[in-house]
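Notes for the one structure printed next.
Every protein chain but one is kept in place in this view of the complex.
Moving on to subunit A:
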Amino acid sequence: MIGEWLDIGWLQEIPVRGSRTVPVEGGEEIAVFRTGDDKVFALVNRCPHKGGPLSAGLVHGHSVACPLHNWNIALATGQAKGEDKGCTPVIPAKISGGRVLICRASTLKAAA
């Protein structure tokens, strides 16, 4: 039986207002973010604009600024904010007992 959630490590392993990556074999990398208020979010590590690695962006509030051209992406929805239009696939993520979990099915789907 395969669990619904994939355990990827301790929350403390992600810097506050930072991000870490999870590569998916045969698919796209996933960026896992920790916000200033200790929430976690996961997105496919690709800006909808020109594919910039969002994991390298500056996390502020519940948004991340793409490191290439400073598009702001809402972490909860993957939607570009402001005048920009575009969306990055979201992978449900949560914290349980200090561990970071991401949704296995969404990971497979987003990475396919």
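Observations on the model:
What we mean here is this: a contact is a pair of C-beta atoms (placed from the backbone, for glycine too) under 8 Å apart; a residue touches a chain by one contact, two chains touch by 3 or more; residues count from 1.
Here is the rule we go by: contacts and distances are computed from a predicted model.
Hidden chain, UniProt protein name from the list "Nitrite reductase large subunit NirB", "AIM24 family protein", "NADP-reducing hydrogenase subunit HndA" or "(2Fe-2S)-binding protein": "Nitrite reductase large subunit NirB". Contact residues of subunit A toward the unshown chain are 2, 6, 8-9, 13-18, 20-27, 30, 32, 35-39, 50-53, 56-63, 65, 67-68, 70, 72, 76-77, 97, 100, 107-108, 111.
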